[in-house]
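Only one protein chain is missing; all other protein chains are in place.
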Amino acid sequence: MRKIFPVLTVVAAIFAFWYAAVPFMNVKETLTGLERAGAVVVPDNPIERRDASSFGLVLNNSFAIPATYAQERPRLPAPHQVAQDLWKTTVMKKVTSKRSLVYHGWITLSATLLGFAIGTGAGIILAVGIVHSRAMDMSVMPWAIASQTIPILAIAPMIIVVLNSIGIQGLVPKAIISAYLSFFPVVVGMVKGLRAPDAMQMDLLKTYNASDNQGFWKLRLPASMPYLFASLKIGVAAALVGAIVAELPAGGARGLGGRMLTGSYYGQMVQIWSALVFAAVLAASLVLLIGLAQRRALKRMGLT
Amino acid sequence: MVPNANSSVISAKALDLTFQTADAPVHALKDVSLDIAQGDFVSFIGPSGCGKTTFLRCIAGLETPTGGTLTVNGMTADEARRARAYGYVFQAAGLYPWRTIAGNIKLPLEIMGYSKADQNDRVARVLDLVELSDFGAKFPWQLSGGMQQRASIARALAFDADILLMDEPFGALDEIVRDHLNEQLLALWTRTNKTIAFVTHSIPEAVYLSTKIVVMSPRPGRITDVIDSPLPKERPLDIRDTPEFIEIAHRVREGLRAGHEDD
Amino acid sequence: MVPNANSSVISAKALDLTFQTADAPVHALKDVSLDIAQGDFVSFIGPSGCGKTTFLRCIAGLETPTGGTLTVNGMTADEARRARAYGYVFQAAGLYPWRTIAGNIKLPLEIMGYSKADQNDRVARVLDLVELSDFGAKFPWQLSGGMQQRASIARALAFDADILLMDEPFGALDEIVRDHLNEQLLALWTRTNKTIAFVTHSIPEAVYLSTKIVVMSPRPGRITDVIDSPLPKERPLDIRDTPEFIEIAHRVREGLRAGHEDD
Amino acid sequence: DGHANSVKLQLQWVTQAQFAGYYVAKDKGFYEEEGLDVTVLSGGPDIAPPQVLAGGGADVMLNWMPSALAAREKGLPVVNIAQPFKTSGLMLTCWKDTGIKTPQDFKGKTIGVWFFGNEYPFLSWMSQEGISTDGGPDGVTVLKQGFNVDPLLQRQADCISTMTYNEYGQVLDAGVSEDELVTFKYEDQGVATLEDGIYALEDNLKDPAFKDKMVRFVRASMKGWKYAEANPDEAAEIVLENDESGAQTEAHQKRMMGEIAKLTAGSNGALDEADYQRTVATLLAGGSDPVISKEPVGAWTSEITDAALK
Partner (left out) sequence: MTLVILAFVIWVAMWALNTRLANGPRANSRPIQLLVPAIFGLTILVVWELLVHGLNVPLVILPAPSHVVATFFNEIPTLWLDFQQTFIKGALSGYVIGCGAAFATAILVDRYDFLKRGLLPVGNFVAALPIVGTAPILVMWFGFDWQSKAAVVVVMVFFPMLVNTVAGLQETTSMQRDLMRTYGAGYWPSLTKLRLPAAMPFIFNGLKISTTLALIGAIVAEFFGSPTMGMGFRISTSVGQLALDMVWAEIVVAALAGSAFYGVVAMTEKTVTFWHPSQRK
């Protein structure tokens, strides 16, 4: 309760603000629609209204406020409109239906999970290489950082095409783009983690004349676990973003990214909003799940 | 101090060590010669930065001297390290937090390839030795600082090394706990007849424990005094209020102050 | 130990403090009564966790007792804190790394609104007092631990507080440096006639410095002995090898051990 | 072997009735009758079909001729092998109340344009009208239009690009009546360029087996188109079944099919050379930075349609 109450308050405040903002955001289109239907609105000219302030428009046409909450193409959908759409596209549709968000969510999720697995694996391997080889550390690390300044959306289509041309299609290209985003936090975290043992812990092994291999399995790897989990949380959220980005050029407009795209293509703002909310919930659940795994694993390791 | 190859377990001759650092080289050890015989309990005392740790690390083969010779069990220090000739106890317990106390003590045994059964035997034996038998399944953070330090000593005792190198093992503990551990360490030393090299900051601790007290002084790190203790092997804590004890302590303090005044 | 409102700078009566923690409440102070007179140098000694720090924090108004009364300079502890009645020195120097030594000493002066000129005067004066005049422009990490600790004492002296509260200020330093700082602290105390409450783990330190030694014992934290020192105000370091000194030290040790055996 | 009979077709947009002919041909078994195994790959705003073709991800693509000719100049020799769309559906849709009546009234207005190679007909039109496209009171301010009609509805732009069969309908669906709008069809302005042609790589066309495959593909596709023209509602249903996004609605696709049928009506699949010449002329005239700098050679062939229509 102590934890949930402030969150609920903030959420309530956000909703209140959101509801309050809806009339101002939607008033212009609403008035145009009402005017078409025969209502008298001030001013009665859409161009004047375009240049007028939303605030004045709402004040002068307060009768239109209810209608701002029921627009079909709102600039800002009201929370209940998003909730209704979410309800309609998750609970009311069969999960196998192409109109079900769960169906699209699963498509995105499968690419995310595969990409996350690839990214994490690659990240760990790279980190091990960096920690064990000075040459790799010095050559690769600066470029790994630079690689993150490249806008992924710009090269995603190229990646898809290049993979396509060597016969890789479907889930894998999306997963690779998703992996591209998730590997970086894992590399950074794991390099830090594998280097976490202090000089004394390393010296202890030296007094036992332990091999590098033993040092890795008995010291570096366990010591890196807290870092690994922390970066997995960042990585999984990044993997989801990657999968969604990859869905734009992947064709077929499937998945949550596809929903956002077609929503934007057909001006279905509500559809974008519900896909957004669904994606955020998905991300939060994935992070939560990793958090749970973290708690269990670290507890079993005696680290808490 | 005539070197005697037969009885000397550790023998340093004209040892020199200079660290190359970014700005100026640091002369950490200068012309250090010392012989430690089988069964000795040698304490190193001196102000911070005088090279106590560095000397211990040279013996352990963790640091390579830039001059002089050093033999441990008749080998070079590095060979001795590879032969696992010693157990090393650090200032902080340095137990791995993801292993239980028993698991921590097993660590060197796993690395050295002892059989599973042997590992368990040994863990049980050394846990008993440091009076932690009931705590094998606990994680380090569930124990007090003193208990952790005892576990780390057990870890160094678990395999068959005749030499015990201890770098301020009780530095982080409070005086009462420290007294208690000192008593136990003495008992253990009497029972096992190991050779112990022990670094400390505390004059009473050095005097109470040692058969030989090595006073060092800094810039460059060197030995300024070696005091052979006339105290008997059996030492109750009360011995610290005896005139002999106070006399030796006084001599150590004088030695320290002399070294310090060089600054 | 009859309370005397006129000469008592700090006066605690039947002080009680229980921490509410997640599992069980911790009874940190139980029925603690003590009077400290103007110009006293009082040391608190006792095993870890006996409530030394807690008691000092109560005096400083950083902790609120759950029972009993406490007056500082005739006010409540919290009023005294707001009136800036004392300077507090922590175990670690705790200098802000982004300020120079002079800047660190200026910190309380800035907060208390001293004029710029006054600030500089005072900084110069206390730097001189702790023999750090040449280091005002250095950053903390450029100084040794002992110098940092001296700077933190200077910081507590910079403004006009008659009381100095010190919580193991030399705990992290090596024995030689510590001896030196003890000497300086005594000199400072003689010169300024401040009232000092001083927490320590070290028996020699307590005996060497104090006019009054308060022995505490844990679970629950309480005072088990209060020893008034017969040593003269002038104390060379050598005084520690005198029989009087050893006698008091012995009494403190006995007091400590007695408290410890309750476990 | 199977490879000789498999065709991958890359569309230039998401699944919609704009591509009904191909979905119908597949669904009705017209491809199968020709012994072909056709995969239809849907596109989207981030997919450049020529790139897919170059990468070998598809055998044929649909494309607007400006973009195809640009690819040709960039060294990717694509060839138009059939032109199922006779007429262009591209137009500008403007609010009437902005006072725009003729293209000259664009001056000082803000206009949304699709880029991605489709801006050239617009630029060429504006240069013919003598209107600068760098903003200012005497020029137009050009926006790179996203994928929807909101800029018009929300009056961020005075005019936007629409297709007769899609975006224009979306504007009307938003409650706007046709009286409130003014439209300029590129076709009417004489700057129309050919849309939705079928293109293959020149090198592949040297292979007789591939050529034969294309002949069969075009023949079956045209059969699909003609079927779709005749049965628009059924065609729309077929498109809906093939939509993987689940975003399309029946009403919208049926109307789209109706409009598409008007554009394909005049074509039997063969490219009309006059239309081609007009497209090239428009593009060569295009502003300061023309999409193609010289008359293309070999950019189209009638061989395939000739054989298919025999």
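Order as written gives the chain letters A, B, C and D; numbering starts at 1 within each chain.
Note that a residue touches a chain if its C-beta (ideal position, glycine included) is under 8 Å from a C-beta of that chain, and two chains touch if they have at least 3 such contacts.
Everything numeric in this text was worked out from a predicted model, so none of it was measured.
Trainee: Which shown chains does the chain we cannot see touch?
Mentor: A, C, D
Trainee: Among A:34, A:65, A:113 or A:162, which one is in touch with the chain left out?
Mentor: Candidates A:34, A:65, A:113 or A:162; residue touching the omitted chain: A:162.
Trainee: I'm checking contacts with the chain that's been left out. Which of C:62, C:75 or C:124 qualifies?
Mentor: Answering carefully, the residue with contact to the hidden chain is C:62.
Trainee: Tell me which stretches of subunit D touch the chain missing from the display.
Mentor: 46, 48, 50-51, 54-55, 67, 70-71, 74-76, 115-119, 133, 141-146, 150-151, 154, 156, 291
Trainee: Could you pull out which residues of subunit C are in touch with the chain that's been left out?
Mentor: 57, 60-62, 81-84, 86-88, 90, 92, 94, 96-98, 107-108, 110-112, 139, 141
Trainee: Tell me where the left-out chain touches subunit A, residue by residue.
Mentor: Residues in contact with the chain left out: 3, 6-11, 14, 25, 75-76, 133-135, 137-143, 145-146, 148-155, 157-158, 161-162, 165, 237, 240-241, 244-245, 248, 257, 260-261, 264, 269, 272-273, 275-276, 279-280, 283-284, 287.
The criterion applied here is as follows: only the chains that are shown with their structure count from here on.
Trainee: Greatest Cα-centroid separation from subunit C: which chain?
Mentor: Most remote chain from subunit C, centroid-wise, comes out as D.
Trainee: For subunit A, write out the residues touching at least two other chains, lowest number first.
Mentor: Where subunit A is concerned, no single residue meets two or more other chains.
Trainee: Two or more other chains in contact with one residue: find those residues in subunit C.
Mentor: Nothing qualifies.
Trainee: Taking the touch rule as given, give the residues of subunit C at its contact with subunit B in the complex, in rising order.
Mentor: So the residues of subunit C in touch with subunit B come to 47-48, 145, 174-177, 201-203, 241, 246, 250, 256-257, 260.
Trainee: Which residues, counting only subunit B, touch subunit A once they are in their complex?
Mentor: 57, 60, 62, 81-82, 84, 86-88, 90, 92, 94, 96-100, 107-108, 110-112, 139-141
Trainee: So in the complex, which bits of subunit D are touching subunit A?
Mentor: Where subunit D meets subunit A, its residues are 14-15, 41-48, 51-52, 54-57, 95, 97-98, 146-150, 153-155, 170, 174-177, 243-247, 252.
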